[in-house]
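Take a look at the following structure, please.
The complex appears here without one of its protein chains, the remainder shown in place.
Up next is chain A:
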Amino acid sequence: MALQPSPFHSLVPLELIVCVLGFLDAKSLSRCAQTCRGLHAVVRDTKALQYIGNLAIFGLHDGNPDLYPLHQRKSMLSRHSTAWKQLAWTHHDRMTVPLRGASACDLYGDLLAYSTGERAIQFIRMPSILRQVQGVQWEHQYEFEPFDFAVDPSCDLIILVEALGLNEYFRDAYRIHLRCLGSGEPHPLAAVSEEMTHHELSFDLIEDEVGMDIQIHGDYFGILFDDEDAGSEIVVWNWKTGNLELKFTQSWVQSFAFLDETHILVAVTVSPTASWTGPSVRVYQLTGASLRDINDESTLCTTLALPLTYANPSDCQLIIHSRPQPRHQPVRGPFSIADSEDRLVIIQYMLDRYDDEERKVFTFVTRAKLISSLLPMDASCERWGAILPWDHWRHHTRLLGDTPPPRWMHHTHGMRYIFPAPLEFDGVVMACILDFHPIRIWTAIESPERDSVMLPESAFAPESLMKFKERWYPRGASNGQLPYRETLVALPEALQTEGDVALMLSSDTIIAIQEAPDDLDVNEPSYIVHLLTF
């Protein structure tokens, strides 16, 4: 190889150049290969550097490079990407989980958790066969009965909510416990203050019968208390400082999700105070300072207007979900799936009653990175607090037709989305997975599988949507332009039944949950959980 005499090239032997280039991401590596002939040849001829490019093509991220030799990592990578392309899982496992309310069995990244007794929670870290990641299962007993709980995606912190019953003002009170997931002890980084005993926060709530949604992201965690009569309340704290960051008590607040380190998405069905009164997604900035004014709107950076007209708020629901949260995850195995930079944000608008027809679900799929790119820099910016019409962000979004209504959360993992319930074609029950990863789509277009790719120009407006056109697309808006790749796969025999099946997705597992048939020999109502592991 003829290397030019120059400072960088004087770094011969070659292994030093390879060592430096091995720390680059695929994009930088590609640019580096274009600097000169010498480096181009190095990148072209080095297997370890080609592997970086291959990872990028399959939308994966390097894990611990010391774990396996290169030739083994390459063959694992090729088997893994082929399996996901065809949705050909390697192993089918099933287990019975006691039925203890809908929120008591949940998925946090790759961790499945459910309560097995009044005070006990069972945790299963799901394995990956193709990445040779071991599954782990353990149970923890708490000294109180958790009303609800959530685990952060890096599996370090667990937040448990204990219902304390009515306090002296006849209000429901809850105590929030911040614990280490592994040990069950109070988390050492959790906030300690005068009011908190044993690292617990406590506050009052007006409602009595509540549903709950807890989400953790980095230093923040938020809880949505949802009550059909009294409305809902979203409260966001910084768990390391104990600061109360954000609090909404409006009845039209429906759901929330963290966007990035400093922004939170809040779904509202109506906005009586704003000029756009219809359903929208509001983006609030988390400032790191404790909140003084309840319902302070000064941190509202942008409102993303949805192309739907006003409906009676009691008839509709707007739900956002996006998981795992963008936070560093411990990478297990030779490479990882979760992309900390980008992931899907799913916005679902559900209409309970419409002209006496059955429930309608409108699913908008967009990317966190693209929402971030639309946000104004800071409060001094002219666009701060502005309302963004659908026409301005539909290029970054895809509106899916008739998707089944969400059951459990976690229909999305990274850049993939699974239909919450199976679809039936010619008597065969199938799972449908949509992949929005731009590079994987690009590679699919270049391959014989190009038919499975839905491009922006591909006609996609199911009749059921057209029917509502006048009412639901007041501005003649299209269904958005984000491309995706669709893959359908028949579910195993055991799931080819009439019973309700809910589908969820994690790194390397498709999870199917169905209610156990009555004749099953169990003492209490149960779910059967099928784990289809790659």
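What we mean here is this: a residue touches a chain if its C-beta (ideal position, glycine included) is under 8 Å from a C-beta of that chain, and two chains touch if they have at least 3 such contacts; residues count from 1.
Everything that follows uses one rule, which is that contacts and distances are computed from a predicted model.
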* To do: Pick from "Exosome complex component RRP41 homolog", "E3 ubiquitin ligase complex SCF subunit sconC", "SKP1-like protein" or "Ribosomal RNA-processing protein 42" the UniProt protein name of the chain that isn't shown here.
  => "E3 ubiquitin ligase complex SCF subunit sconC"
* Where the missing chain touches chain A, by residue -> 4, 6-11, 13, 16, 19-40, 43-44, 50, 52-54, 56-57, 66
